Structures are given as C-alpha cells and as structure tokens.
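In this view, the complex is presented without one of its protein chains, the others remaining in place.
Chain lettering (A and B) follows the sequence in which the chains are written, and residue indices restart at 1 in each chain.
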Amino acid sequence: MTAWLVRRLAAAMAIVFAVVTITFCVIHLAHGTPFLPGPDQDVDPQVVARLRQQFGLDRPLPAQYVKYLWALLHGELGESFYLRRPVADALADAIPPTVTLAGAALLIDFLLGLACGVYQAVRARRFADIALGNLALFLNAMPTFWLGLVLLLVFGQWLRWFPVAGMRDPVLCPTIAGARCTVDVLWHLALPALTLGLVGAAGTARYQRAAMLEVIDQDFVRTARAKGLGEGRVVLVHTLRNALLPLITLFGLAFPFLLTGAVLVETVFAWPGMGRLSVAAILQRDYPVVVAAALVASAMVTLGNLLADVLYAVADPRIRARSERA
Amino acid sequence: MNLGKWLALAAAGAVALLAAAAVRRRAAASAAGRRFLAHPTATPGVFILAFFVTIALAAPFVALDPNSMPGIVDLRDRPPSVLHPLGTDVYSRDVWSRIVYGARISLGIGALATLVAVTVGAGVGAVAGYFRRWVDAALMRLVDVGLSMPRIFLLLMAVALWERVPLAPLVLLIGLTGWFGTSRLVRAEVLSLREREFVAAAQALGAGPARVIFRHVLPNAAAPIIVSAALGIGNVMLLEAGLSFLGIGVPSPAPSWGSLIYDGWQHMAAAPWTSTFPGLAIALVVMALNAVGDALRDALDPRQEGP
Partner (left out) sequence: MPGTRPPDRRTAPVVLVGVLLVALASCERRGGCTGDYCGALVFAAAGEPDILLPPVTQQAYARDVLEQIFLKLADLGPSGNTVGDEDFRPLLAERWEWDGPLTLVFHVDPRARWQDGQPVNAADVVFTFDIYTDSLVNSPYRSSLRSIGAVTARDSLTAVFRFRTRYPEMFYDAVYHMRMLPAHLLRTVPRDQWRSAGFGRAPVGSGPYRFVSWKAGQSIELAADSTSFLGRPHIRRLIWRFTPDLQVAVTQTVAGDADAVDVLGPPDNVKRAKGAPDLVTYPYRGAVYGFLGFNLAAGGDTNKPHPLFGDRELRRALAMVVDRQALLKNVWGDLAQVPPGPLARIWSIWDPATRELPYDTAQGRRLLTRLGWRDSDGDGILERDGQPLAFRILVPTTSGLRRQYARLLQQQFRAAGADVQLDEVEFSVFDERTQAGRFDAALVTRTVDPTPSSSIAQVWTSAGRSNAGHYANPVFDRLVDEARAATGRDEAKRQWRRALETLNQDAPAVFLFAPDNVAAVHRRVAGVTIRPDSYWALVRLWRIPADQLTERDRMEP
C-alpha cells in the first residue's frame, strides 16, 4: 500500500511539473507584451525597458525557464507584474474565497443531489421522478455562467433579495466581526454557490438515482421489507449506505468541474477568488501569476484524484487489491 | 420577420417532426432501437436536434440578415415583438436571426471539435489498450497531464498564441484539449476486447496490429465512442460559450451563441433578452444531446446501468 502511495505521489509531482512547463511556454509565446501600456496612456520607453530588464524578460526563453524553475525549487513563486506584490501573497488572498465557494457549492450539490436522487428512486417512473429528471437534465445542460447571469438578474437586480456582486459588504463586515459578518458573507455566497451547486446537483441526482435503483431491488432490501421494517428505515439505512461509493468518484470528478466552473461564475459575481485572478492574469499577460495559478490548479486536481483513489481503496478492499495489481 | 419566414419556420418544424417520426420507425425495428425508444426523452431530443439542424441549414429562409443594423438608434434594445420575435440587441440586430445563423457556427464547432477529440481519443486509447506496457504507461501519463489542467485555462492561453484566432485553429484547439476522457473509455474497452477469440483469430491469420485495431477491435468498441461523441458535442458548445463570454473565442461579428451572450452581458439591465435567449438555445440543444446520448448508451450497451 505504501509503495503504491509513493508511486502515485511521484506521478502526481511529475504531472504538475509538466503542467508548469507547458503553461510557462505557452504564455510566454502568446501575443501581447507585458508592461506595454496602450495608446490610451503615455509610455516612456525607458521605463518599459527597465521594467522588462528587471523581470528578466529580455533574456532568451530557455534562460528564463531555468531561472524560474530554480526559484520554484526554492519555494519562490515570483512577483506579479501588475499586482505589485509577491505571487504567493496574491494567491493566499485568492484561494480562501475559491475554497469557500467550492465548498458551499459541493455542499449544495451533494445534499440537493442526494435528496433528489433518493426521492426519484423511491418514486421511480412516476410523475415526480419524470418531472425532476427532466429538470435535472435541463439544469445540467445550461452554461453555468448563463444560469448565474439569469439568477443575478432576477434575484439580484429585479427582486433585490441578494447582493449584486462581491463577497462581503465592506461597511458591515470589517466593522463587526463574528455573527453579522458571517451572515453577510453567506448572503453574498448564496447566489454563486447556488449557481454552481444546482448544475452539479442535477448530475449528482441522476447518478444517485441510478445507483439507488440498482440496489433497491436486491434481495437484502426485500428481506428487510419482508421483516416489517418501515419504508423510511429501509431506504435510509440499507440502500443509502451501499449507494454511497459512487459519491467518492463524484467528489473526484466534481473538483475539476468546480475549478473550471468557478472561473466563469467568479467573473459573473465578482467573487474575489482564484478563477477571477487567473483570468485577469491571462488577459493582462501577468506571467508569474498565470504559471503559479496553473501549478495550484493542477496540484489541487491531482491531489484530489489521489485522495479519491485512497478513499476508494480504503472503502472497498476489492478495489485496493485490484489497484495494487495494476 | 415577414409571413414568408414564419411559413418557412413552420415548414422547418414539420421537417423536424417528420425526421423524428422516421427515426422512431427505424428504431422500433431492432432490439437496440427499442431500448433507445424506451427513454421518454429520446424522441423529443431527436426532434429538438433535427429542428436546430434544419433551421441552421435553412437559415436564409427562416431568418433575416444577422449582421444588418437597420436602425442603430431607434431599433436598438427592442423587446420581443412580431417583427422581431426575440427582440433586437444593442446594435439593433435581430436576435432570432443571430441565433439561427449562430446555430451554424456553434453546432458546426461542436460537431467538428468533437470529431477531432473523439478521433484522437479513440486512436490513442486503442493504441494504449492494444500495445499495453510502456506504450500504455506513456500515453496514460500524457492523459493524466491533460486531465489535471482546467480546460478553459489551457484554452485561454492557447488562444492567445494568435492575435485573432481563426475558426480552424480554434476548432483544433478545442478538440485537442478534450480527447482525454474518451481515450480512457476506449482503452478500457480495448483492454477487455483484446482477450477475446476474434482478436486471437485475426492475429493467427497474420493481421498486423493496425488491421486488428481498425478492422476488428474498434468497431466493437464503437459504443463508448458514439456515446462520448454525443455528450462531447454538448461539452464543446458549453466550452465555446464560456470562451466567448470571456471575450475570446469565435471572433466578431460571427454570431456564435457564446458571443451573443457576451455582447448582451453589458446590457442585461436594459435588454435581458439579448443574453437570455442564446443561453436558452444552448441549454435546449445540450439537453437534447444529453438525452440522446443517454438513450444511445442504453441502446448500444445494455450491460451498463446508469451513467
């Protein structure tokens, strides 16, 4: 088991390294020169030249790459071109909001999806099942950012039930810490998390419904029913436990989806997370931030997959044996 | 929109209905087809797809010029009316027409990019599954790298390699960033298929690896490939919408559905229909594709239950 884990970790590091290299090359070769202000503003060519020299942009690409790798191995992520601070600081400020959003979205995803899937399985092939199934199909098919725009328009602008942008109210939140601030953040979190969560919940519901239908007809359930246990107990205790395994797979699948979906949703809702940071950095050609963001994203995805595999192996000894043979 | 266009639209709807009915009749003849029809959403899905493909092909008959700006002062941001069934956008262009012509671009990009993705994915998966050992290991590491990077991230940067990415490289880029999942599916199928007798027989008869893969193994692995393709088109359309929403993607003034949402984003307060209807169109088409894909999955491979 340990040998397998070590091998997987080494593979994970190799993957992240490959991603960093690819990102570095692509972004440096892209059109658009950093530090070059447009015709809208005055450009002093001396200032620009000095800046490019300061950041090493006048050296050849392989030399820049080696310098970057060397710094990376020492734990240095570099300094952002435009944010005027170390990249690590910018990431440290951006990661918690993304994690909060992803966490809330996952919560909504699983709770709603689970509840929906179970209900659909119990009411299989009747009206509720078909109606919910079609709703899930529709939700799963729409672009996440479009759903965000529509929710924002209806609940934010027209009904004024939720705020229009941002993570917190700057007047309320630094003023009173604790409960009021938490409520304020939750209020701002509602629409973006709902956007991401609803689309994910639709997929989870379909998955869960199928998984439960597979189990619900099996012998041990019929035996439980025959023994006279209440329907609710049968559903919750027996079928759910066995249908939980696919959830771990879903967790591994949901992670990259949330990272990508978060990019667009963060842009729509002005959520100050990593998605917005990465998109702005790419559009501005802020090289250090772009490469660091790719590193963090791929590390999160790879480690997430690793975690899912470990959980799987722990949960099901058959899988553990199979994976050790592979 | 004049009377002629409305009639043409009705005709397109009738054509789609006929197509769906024809598919139903053909499908009812075989066991796989009946499994396909057992899904209540399969036939409506086929109808929706047929409808959008029909209006895309018949665009000049059912819609006006998508780029004409008849009254850039008076006719901008008009709500839906009889003349403009889905309203006008900020440049006074008819939203319905832009959606119809946009169907050509969005569906076209979806189909072509998925073709690229599925071809590359099937090829890589088949080679990895057939040859195993180090070939398999190397290719699967490549797949791991591809899967660990957020696709939209990679596309955002790759698109920047051109000043204004033309349609062909865009399709290729989207396709080449999306084959990883398919390759894994195909590899799994090939791994199980290669142990079967018909493969041993073909090899005994002296067939080379290429022949075995293409003539014998892949046709039997067709099921996951086809399902992948059906679901993949939907993903590509969502992805293209996302890219256009960030300001890159299909270059203006081509009315891809994603860039329609982008154009209307800044005017959501004044004219919400300019962004809402294109998104609805995307949702409908992707929903139809998912429904058809699910039904196909059951039809072609009854062993698998659920997604």
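One rule holds for everything that comes next: a contact is a pair of C-beta atoms (placed from the backbone, for glycine too) under 8 Å apart; a residue touches a chain by one contact, two chains touch by 3 or more.
Not measured: the values here are computed from a predicted model.
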Omitted chain's touching partners, listed by label: A, B
Residue among A:82, A:138, A:155 or A:312 touching the omitted chain: A:82
Touch with the omitted chain, as defined above, among A:38, A:60 or A:75: A:38
Interface residues of chain A (partner: the chain not displayed): 31-33, 36-47, 50-51, 54, 79, 82-86, 90, 93-94, 97, 122, 156-157, 160, 163-172, 174-176, 179-180, 183, 230-232, 267, 270, 272, 276-277, 283-285
Interface residues of chain B (partner: the chain not displayed): 69, 72-73, 90-91, 160, 163-164, 247-248, 251-253, 265-270
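Definition applied: only the chains that are shown with their structure count from here on.
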List of chain A residues in touch with chain B within their complex: 11, 14-16, 18-19, 22-23, 26-27, 29-32, 130, 133-134, 137-138, 140-143, 145-147, 149-150, 152-153, 157, 206-207, 209-211, 213-214, 256, 259-260, 263-264, 267, 278-279, 282-283, 285, 290, 293-294, 297-298, 301-302, 305
Chain B - residues contacting chain A, complex: 40-41, 141, 144-145, 147-154, 156-158, 160-163, 234, 238, 241-242, 245-247, 258, 261, 265, 268-269, 272, 275-276, 279, 282-287, 289-291, 305-307
